[in-house]
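The structure under discussion is supplied below as structure tokens; questions concerning it will follow.
Apart from one protein chain that is not included, each protein chain of the complex appears where it belongs.
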Amino acid sequence: MFAAAGCQDSGGGNTGSTAAAGCGGKIAIFGAFTGDNAGLVIPSLNGAKLAIKQHNAANADCQITLQEFDTQGDAAQATPIASQVAGDPSFLGVIGGHFSGESDATMPVYEAAGLAMVSPSATRTDLTAKGNKSFFRVVGNDGTQAGAVSTYLKSQNAAKVFMIDDGSAYGAGITAELEKNLGTSLAGKDKIQEKQAQFDATISKIKAAQADFVFYGGYTREAAPLVRQMRAAGVQAKFVGPDGLYDPAFPQGAQSGAEGAIITCPCLPAAKAGGTFSADYEKEYKIAPGSYGAEGFDGAMIYIDAFKAGKKSRADILAFVKAYDKQGVSKYIKFAENGDVDPTKVVIWSYQVKGTTFEPLQELKLS
Amino acid sequence: MSQSVNATAPHVGRMEAVGDRWRALPKWQRSLGFVAFVAFLYYLPLLGIPGLTWFRTDYIQGGSSWAGTLFTCAIYVLVAIGLNVVIGLAGLLDLGYIGFFAIGAYGVGLFGSVNSPVVKAIQERFDLPATWAVGWAICLFIAITLAMVSGVLLGWPTLRLRGDYLAIVTLGFGEIIRIVAKNVTTVTNGNAGISAIPGPEGPPSATNTVFGLIDLKPWYWLAITFVLIMVFFVRRLEHSRVGRAWLAVREDEDAAAVMGVNPFKFKLWAFAIGAALGGVAGVLFASRQAFIDPTKFDPMTSILFVAMVVVGGSGNMMGVSLGAFLLVYLPERFRGVADYRFLAFGVAMVLVMILRPQGLIPSRRRARELKDRAAEAEEAPAHV
Partner (left out) sequence: MNFDELIGQFGQHTVNGLSKGAIYALIALGYTLVYGVLRLINFAHSEVFMVGTFAVFGTWTAMGLQNNPPLGTAIIALVVGLIVGAVASGGTALAIERVAYRPLRKKNAPPLVFLITAIGVSLVLVEVFGVLLPKLFGDSGFTMSTLFSRPRQLLGMPTVLEHKNLFTIGDTSVTNVQAIVFVSAMLMMFALDRFINKTRYGRGVRAVAQNPETAALMGVNQERVIMLIFVLGGAMAGAAALLWNMRFGVTQNTIGFVLGLKAFTAAVLGGIGNLRGALVGGLFLGLVEVYGATLFSSQWEDVIAFVVLVVVLMFRPTGLLGESLGRARA
């Protein structure tokens, strides 16, 4: 059925969908849509909204409602919302959570209600190791990305790598995974605090370790001032970061400091993704899709395809998501037994910061 | 400028008049009123009276579960009652109350969850099955003990400090707890958090019949029961020798010391009791959510705890409870304004403080003090 739905991100192409009468339904999306961390999550929300909007415009007979639930990324707000969504039978699927913490907290609730959960951006490795039967993610986990980073570092013959992380579930997770792969090339490490702005002590350590590569696991908020101060202090080591930094605010915040920095991201370059997602997104929101914009779009597409295939109950939709097998915008989407996107399908690209843009460099094959 | 003083005076008067009339009622009428109020509290999650359903947080699109919101309100009320002992009764400015809340939450998380490194270590040490963990009731006890002990440990070196110094030191304490919980990953799992935290019915599971995952009403009823017990407990305390000692210390520490009340001892008591109450709130919070990570225990939340006590009416349990309720309820109910809700919240906070510095429902004694102070301000024209 979904094969019939044809090519990806049907920008308006009504590819002979089998929309029957009574098609459509309601899905929920939850995450930090307001608050300090909203910047990381809004692209995903916008991506999902875009997918639904395009679908609804093209299929008047199959309207889908996307209900937003703002959690501010706070598990304490996410769980009552999960109970609300789970207790309201009109909801047939969920996109979220966007952070690992809120996902971890709400997974048992959605599982108990038999609701499928498709996360665009919760990357912590152990989320899919809990035996949860309704959690899926269209994003590679920290382990896959750390593997790609180490592939990159090996290809560059990195001899002295200095690792820094921010202690967040995301940053510390990916850094811990990377540490397993680095072996003797690990020259030193430091952990910083969230919202820290002055990094003299860390920079001294980088200098003392005479590192030729600096890996930073974390987000823009700390990475931008860090890399800027590194450069100002004369550290020339190459700066490498994960997709938390695949965010227009990073090169903007770091100004020239980020020039040449390498960012890995499990997201296809716009040109390779095919389809019109990037262009559509820019047209709609006047800004390039940042981190997880494509994942949000893909998450919504899964449910759109489910509704198009005539699925009308939570159980059917859960089974549909489980068996999903199709090219998405961000990657080829097919879920492994544990809910991770099939590791062989995860495509990780390295990007280099040039000015304020991310230039695709190469695909990183997992070793 | 004297006009602004007069403008608020009638409000104070009206509120007090209501209070006085209430106290003047015959005892049986007051008991009846109280029973009706308690019954209403228990009925609240079922609220279906036409017209009043507007108040439900799930009345709006994208709203949160009504019982879930009420539960969170009840937890914050519990926090407010505990913090009120410290701020309202003993007059100690504690900006790090979140630390005790966190200790309570981690008490049940670390000992009750099969996913916690502590439980895993115990399992390994004593060859226990992988499903073994400390029972909920025992966790509750452990958590309260831990919170009380940490209250004493914090109070011992710091309670000799004067008010404002105490404020920054306690704030630091709250931060230390959070950062330790974040950094000592081998004990707390760090920011990855601890999941599968048990409730009274055991670990979270879809098969739990009472304290389940989707229907949160029983959780609210549990929390409100705890609130009522604590209110009763603190009320007794307030009118006991300890309560009078707190009052004396708060009003004039030196005079109290001269009269044979050891300020340090009673301050320490206030800290320990307040800490225990915060711990209880933390346990319930962690149990219902079944998951905790350190990000929730940030200094901003801690400062908001103080805000709900002061905005509600420091020293009056009814007042601080109202403050706590509004603090949780308003942002939840008015999700419609989304991004602006914290702006509105800040404006409301400033307005309440300027128009009613004594709090929404002030304690009678505090309101009188405030009137005196305002009168003093008026008598001294040099200030204007």
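We call the chains A and B, going by the order they appear; numbering starts again at 1 in every chain.
The rule is short, and it goes like this: a contact is a pair of C-beta atoms (placed from the backbone, for glycine too) under 8 Å apart; a residue touches a chain by one contact, two chains touch by 3 or more.
Keep in mind the model is a prediction, meaning the values are calculated, not measured.
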| item | value |
| --- | --- |
| Selected residue (touches chain absent from view) among A:Q252, A:S313, A:T344 or A:T357 | A:Q252 |
| Touch with the omitted chain, as defined above, among B:S113, B:T158 or B:S363 | B:T158 |
| Residues from chain B at the interface with the omitted partner, ascending | 1, 4-5, 8, 87, 93, 157-158, 160-165, 167-169, 171-173, 175-176, 179-180, 182-183, 299-300, 303-304, 306-307, 310-311, 314, 339-340, 342-343, 345-350, 353-354, 357, 369-370, 373-374, 376-377, 380, 382-384 |
| For chain A, residues in touch with the removed chain | 35-36, 38-39, 167, 190-193, 195-202, 204-205, 208, 220-221, 224-225, 228-229, 232-234, 248-249, 252-256, 286 |
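The rule is simple: only the chains that are shown with their structure count from here on.
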| item | value |
| --- | --- |
| Mean-CA-position distance for chain B and chain A (Å) | 36 |
| Of chain A, residues touching chain B in the complex | 33-34, 67-70, 74-77, 79-81, 83-84, 86-87, 100-101, 104-105, 108-109, 111-113, 124, 126, 130, 167-169, 172-173, 191, 193 |
| Touching residues on chain B, where the partner in the complex is chain A | 58, 61-65, 67-69, 71-72, 179, 182-183, 185, 190-193, 195-196, 204-206, 212-216, 285, 288-293, 295-296, 335, 338-339, 341 |
